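Missing here: one protein chain of the complex. Every other protein chain is in place.
Chain lettering (A and B) follows the sequence in which the chains are written, and residue indices restart at 1 in each chain.
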Amino acid sequence: MFRKRRDADRQRVRIVFDGRTIEAEAGATVAAALLCNGVVAFRDPVVSGTSRGPHCMIGACFECLVEIDGTPGQQACLVPVREGMSIGRQAPLPAVAP
Amino acid sequence: MTAFRHDVAVVGAGPAGMAAATAAAELGLDTVLFDEQPAPGGQIYRNVEANRDAGSGLAGLLGDDYGRGRRLAEAFRAGSATYAPGTSVWEIEPDGTVGTLHDGRAALVRARRIVIAAGAMERPVPIAGWTLPGVMTAGAAQTLLKSADAIPDGPVVLAGSGPLHYLVAWQLVSAGAEVCAILDTTPRANTRAALAQLPGALGQLAQIRKGRRWIAGIRAAGVRFVRHVSALAAVGTERLAAVDYEADGRKERIETPLLLLHQGVVPNNQLADSIDCARRWDDVQACWHTQADAWGATSVDTVAVAGDCAGIGGALAAEHRGRLAGIDAAARLGKIDAGTRDRLSREPLAALRRLAGLRRFLDTLYAPAATFLSPRDEVVVCRCEGVTAGDLREVAAHGCMGPNQAKAFTRAGMGPCQGRMCGLTVANVIAGARGRPVADIGAFRVRPPLKPLTVGQLADLEGVGRDIASLDAMPTRPGDGAGDGAGETA
Partner (left out) sequence: MTIGDVLIIGGGLHGCSAALHLARRGLKPVILERDWPGRHASGVNAGGVRTLLRDPAEIPLALAARRMWHAIGELVDDDCGYKTVGQVAIAENDAEYDRLKARAGTVRQLGFDHEELIDRAALRSMVPSLARHCVGGLAVREDGFASPYHTSLAFRRKALALGARLFEGAEAERIDRVGENWRIEAGARTFEAPVLVNAAGAWAGEWAARLGDTVSFRHILPMMMVSERVPPLVEPVVIASGRPLSLKQMPNGTVIMGGGYLGFGDLRTGRNRTDFNGLQKSAATVAELFPALRGARIVRSWAGFEGRMADDIPVIGPSAAAPDAFHAFGFSGHGFQLAPIVGRILADLIATGETDLPIRPFSANRFAA
């Protein structure tokens, strides 16, 4: 959906989304990293309808919720990527185990 | 009771927050600044430090104004204010308590004064299909440009109105994105109304020229620019496939995987609303403004607002408003006397007066069309809970008087975004259905936590100190007639 204008000299990290390993620039948010890797739909909504993806990118809309390292409900547009981070699509009813 | 940890707590590291914190610290106050982002800058100057030496012309794209942000960030960093990045504020209280969440840990800290500088957010643009993945805001694309040097990878359509709409369009065109069309929804009548405001804006001609330059740049690049677009719909099943629009009576469809919407920005006034700061409805900006004096002091003694979160004034104004709030904090907390406050305030106050005329002109010119304020029945208003405009009109017809009743009845505003995305629309739709001004209809009562906290995070909350009242622990006094506050638990 988005692409880097050019490959910056910034450091790169590897993260996993739904089992697939992707590369991201250190310092990018999870949402930016996913969008730059062709991921548009981040989660299945609670209410009926189609999947949802990032909309506002500033933490207001809560549409970009994903599961990060087992914790659901994280705002992908606010959380920076970390090496080895494991990200999952969020189910309509996120599991609540700690 | 939680002890005071700071003199001033500033929320938000945009121009207003940075200026407020810098001024307060400079005048001798123990100041802390909380911000959700990893680095200072806020939305407008997002990532300003890292992009300092960004090559590839990014700095040029982001413009001189962005350079201004760099200087603000430098001054803020050089000062003595404590900076707490990556920290969400989910609660504030009139006694100066601030609830923070950092790295999964929640805490209550206390300051003598709170300056809310939470900025603005783009006005949600409810159109058919706007919940589809691939429908984003113009600001979202700009955020990606600033924070990741990323542009749309394929065709993109921008639809909307307002300075940011043209700026982002111009930036994307200049950055080499494949912009298929700019759909301009500015209503015809706005231009006429704005002309009346033009004389007041002439002092800021350079700013107006900048806008003309963006539009000229877009056109020069040969990008289709459609004026007087009166209806918009996003089309697709699993994700966006196309945008339908109507202009001058003609209906057309453009296929695109990405649509960027924009109808101006509105104050992020959740924090101020959550403690019942007095507010008023601004008809021209079609949003609520937190009532404040020239220094940003609100109806709640200990709390000030600065920048766009109190009413849209733009980045330059935000900086001055932040500075004023910082100066006022120093006066209120005894670091400077009233005379010094007034002397220090002269320059920012004068600057604000100069900017006011331009603001009125822009507000009038880019006032959103009615269809984006109160959409047709089938359009989803509350994205979280899937509540449509029709659902709201139906409960209004059944006697629902305002947003809070509508919330209880339809669940609009009860999802994770806590009404940020639907609050204004819900009020507009109900006002329309009841034939009353929005000012009379009111707004959602904002219920903390303003950012969700897990049960575990709240259970482990740090800084809990106040004696608490519980049903069991509470003594009941015989003969205690209520109504005189005798039964108050606070």
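Note that contacts are C-beta pairs under 8 Å (C-beta built on N, C-alpha and C of every residue); 3 or more make two chains touch, one makes a residue touch a chain.
Bear in mind that the values here come from a model prediction, so they are computed numbers and not experimental data.
Participant: In the complete assembly, which of B:Glu91, B:Glu122, B:Asp149 or B:Asp184 touches the absent chain?
Facilitator: Answering carefully, the residue with contact to the hidden chain is B:Glu91.
Participant: Decide which residue listed in B:Leu108, B:Ala141, B:Ala318 or B:Val381 touches the omitted chain of the complex.
Facilitator: Considering all chains, including the one not shown, the answer is B:Leu108.
Participant: For chain A, which residues lie in contact with the unshown chain of the complex?
Facilitator: Interface residues of chain A facing the absent chain: 46, 71-73, 92-98.
Participant: Touching the absent chain: which residues on chain B qualify?
Facilitator: 91, 93, 97, 99, 108, 275-276, 401, 404-405, 408-409, 411, 414-416, 418, 447-449, 452-456, 458-461, 464-472, 474, 476-483, 485-490
Criterion: only the chains that are shown with their structure count from here on.
Participant: Using mean CA coordinates as chain centres, what's the chain A-chain B distance in Å?
Facilitator: Here chain A and chain B have centroids separated by 23 Å.
Participant: Which chain A residues qualify as touching chain B in the complex?
Facilitator: That would be residues 1-6, 8, 25, 27-29, 32-33, 35-36, 40-42, 45-63, 65, 73, 77-78, 80, 98 of chain A.
Participant: Note which residues of chain B are touching chain A in the complex, please.
Facilitator: Listed in rising order, the residues of chain B that touch chain A are 36-38, 43, 50, 54, 56, 58, 88, 121-122, 124, 130-137, 139-140, 143-144, 147-154, 175-176, 236-239, 257-258, 268, 383-386, 415-417, 420-421, 452, 454, 456.
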